[in-house]
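Omission of a single protein chain aside, the complex is shown with its protein chains in their original locations.
All chains are identified by letter, namely A and B, in their written order; residue positions are counted from 1 within each chain.
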Amino acid sequence: MRYQNATAYRFLAPYLLIFSIFWLWPIINSFLISFQATRTVPWRFAPTFNWGRLIGDPAFFNALKNTLLILVIQVPVMITLAIVMAVLLNSPLLKARGLYRFAFFAPVVVGEVAYSAVFRLLFNLDYGIINKLLNSVGLPRIDWFSNVTPAMAVIMIAVTWRWAGYNAIILLAGLQSIPQDVYEAATLDRVSKLKQFFYITLPLLKPIIVFCAVLSIIGTMQLFTEPFLITERGGPGGGTETLGLLLYRQGFRSLNFGYASAIAYTMAGLAIAISLVQLWLTRDPK
Amino acid sequence: MSSRSSSKLGRSIALHLFLTPLALIWLFPLWMMVIFSTMPDRGIFSPSIELLPHGSFLDNVNNLQRGTNFIGAIGISVSVAVTYTFLSVLLTSMAGWALARYQFFGKGVVVAIILGTITLPYAVVLIPQFIMVARDFKLANTWVALIVPPLFNSLGVLFMRQSFSMMPGDLFDAARVEGVKEWRIFLFVALPLARPMLAALAIILFLASWNNYLWPLLINSKPGAMTAPVALGTLIGLTKVSWGGIMAGAVMLTVPMLVVFVLLQRHFVAGIAAGAIK
Partner (left out) sequence: MAAVTLKNVVKRFGGFQIIHGADIDVNDGEFVVFVGPSGCGKSTLLRMIAGLEDISGGEIAIGGKVVNDVEPADRGIAMVFQSYALYPHMSVEQNLSFGLRMNGNPKADTERRVKRASEILRIAELMKRRPRQLSGGQRQRVAIGRAIVREPQVFLFDEPLSNLDAELRVQMRVEISRLHKELGVTMIYVTHDQTEAMTLADRIVVLNAGNIEQIGAPLDLYDDPANRFVAGFVGSPKMNFMAAKVVGNDDDAAVIELANHGGARLRKPLSGARPAVGADVVLGVRPEHFFEAGEGDCDIAVKADVAEHLGSVSYVYASAGTNVGAGPEELIIEREASRQRANGDHMVVSIKAGRSLLFDGTGARIR
C-alpha cells in the first residue's frame, strides 16, 4: 500500500476532533480534577484532598461494597443463564425458534427508565404483582424495598432480565461459528451431548464468555439507573447505593467535582484491572 | 431406529418444557408493562391479579401528558436519535475506512489510543464533559449538547474498520486505477458494499441514543429540553402522574423499538454480536 497521509487524515479528522474533545481530553482532565479541591473558587491543587477523603469515607466503602457484591453475584448468574439460553436456542430440536428468540432478546431494546418503572411496580409491597402471586400460593408478601437484601435482589433480577439476552446474542453468534463437523466427529466417537458441551463447546466458547463477562462487569460496575429509579436513590438507607450513584450524588447533587472524579478514577482502575485479567485469561497458550 | 427417534423426541420435549416457562418469565415484565398501561389506577391498586388488557390506555396517555409534555419529549428524542445516528454513522464509517484502507503516519498510535481507552467506563469522562459542555460552552439544555458529545463512541469506528478491511482490496484498487477519486470510492463503492453493516450500526446507535438516560439527565434537565426517558424518569416515585400514565409512557418508549426489533432482528443481532455497542 502507498502512504496517503493527507487523504487518510481528511477522512479521520471529523471523528478524531470529536474523539479528542469529548473522550481523550476528559479522560486526562478527570484525572487532573481528582487532584484539585473544587469547592473553592478558583480550584486549588491539593493532591491528597479528594483521594485522602476517599480512603476514609464510609459512604465510598459502602458503595464499593455494594457494587462488588452485585458484581460477584449477578454477573456469574447472568452469564450462566445466557450460556444456557444460547445453547438451547441453538438446538436443532427447537421448534418456533423465532418466538423464543424474541422472548429472550426483546429486553435488549427496552430502555433503562421504562424497565425500571416496570420493575418498581412489579415488586411493589401492596399492589405489586409479585407479592400478589406470592400471596396467592400462600407465601407471605415481601417488603422488597424496605430491606437491603430483597432490594439488592430486585436490582440483580432487573439487571439480569435486561442483559442476559444481550449476552446470549453474542454467545449464540460464537456458538454458530463453531464448525459442525467437530460435533459430528465427537458423536462418531460416542461422546455424549452433555460431554460435548463441557469438552467442546465451553472451551471453544471461552474467549467469548470472557468477553461477555468483562463487558458485563464493566457495565454493572457503573450501575446507576436501577438503584436511582427502582430502589429510590440507593435505598433503603444507602443499602443499594453503588459507585455510579455515589459519583452522581457527589458530582451533580453536591457539585463536588474533584471528589466525584476520584470516584470515577477508582472505577477506571477497576476496569483496567478487569481488562488485564481478560487479556491474561484469553492469552494464547505458549 | 425407533429407539433413536424416541430418545430424540424425549430430548425435544425436555427442551421445550424447560425453555417455555423461562421464555414466559422473560416476557412477563413486558407483558405487564402493556397491561398496566391500559389499566386505571384503581385497577393497578386492586388486590386481584389482572393479566389481561383493559381499556384505559388513552386516558393514561392524557394523564401523562397533563403531568409533563411527554409527546414533546418524544419529539426531541426522535429528532436527537435520528440526527445522532446519521452523524455517528457518517463519522465512524469515515474513520473506519481510513483506518482499514490507508497507510499513513500515526495510524498505529490512533488505533492504540482507541483500543486502549475503549474499556474505560463512561463515568470517567462524565464530569469533565459536563463541566465543558455546561460551563465552558454554555450548551446545557440544547440539542447540540444531546447530539454531539456522545459522538465520541469508538465502537462504531472499530466495527466499520473491521467491515471495510474484510472487503477485497482489489475492488478499491480497481477504482483507483480507473482514476476514481478517493472520496468517491468511499461513497460509491465502499459504502454501498457496507450496507448491511451500516444498517446494523445505525440500528444499534439509534437504540443507544433513544434509550440514553444519564447524559441527557445531567445536561438537559430543563422541562422543555428533556428527552422522553428523562421526562419519564422524573415522574417515577412522585404522585404527580398515575402509574398507568407512567406505564403508558414506558410503552410509548418501548413498543416502537420492539416493532423495529422484530422487523430488523437480523441487523440487531449482527450489530450486537459484533460487540458494536454496550
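As a convention for this text, a residue touches a chain if its C-beta (ideal position, glycine included) is under 8 Å from a C-beta of that chain, and two chains touch if they have at least 3 such contacts.
Since this is a predicted model, take the numbers as computed values, not measurements.
Asker: Tell me which residue among B:73, B:114 or B:175 touches the hidden chain in the full complex.
Answerer: Of these options, the touching residue for the absent chain is B:175.
Asker: Quick one: which of A:3, A:61 or A:198 touches the chain that's been left out?
Answerer: Final answer for the missing-chain contact: A:3.
Asker: Over the whole complex, note the residues of chain A touching the chain we left out.
Answerer: Residues 1-3 of chain A touch the chain that is not shown.
Asker: Tell me where the left-out chain touches chain B, residue by residue.
Answerer: 168, 170-171, 173-181, 184, 188-189, 192-193
In the analysis below, only the chains that are shown with their structure count from here on.
Asker: Rounded to the nearest whole Å, what is the centre-to-centre distance of chain A and chain B, using the mean of the C-alpha atoms as each centre?
Answerer: About 16 Å, centre to centre.
Asker: Given the complex with chain A, which residues does chain B contribute to the contact?
Answerer: 8, 11-12, 15-16, 18-19, 22-24, 26-27, 29-30, 32-33, 36, 44-49, 91-92, 94-95, 97-99, 102-105, 107, 110, 113-114, 117, 119-132, 148-152, 154, 157, 182-183, 186, 207, 210-211, 213-214, 218, 229-230, 232-233, 236-237, 243, 246-247, 249-251, 253-254, 257-258, 260-262, 265, 268-269, 272-273, 275, 278
Asker: Sort out for me which residues of chain A touch chain B in the complex.
Answerer: 1-5, 7-12, 14-16, 18-19, 21-27, 29-30, 33, 85, 88, 91, 93-95, 99-122, 126-127, 129, 132-133, 136, 161, 165-166, 169-170, 172-173, 193, 211, 214-215, 218-219, 221-222, 224-225, 229, 232, 243-244, 247-248, 251-252, 257, 260-261, 264-265, 267-268, 271-272, 274-275
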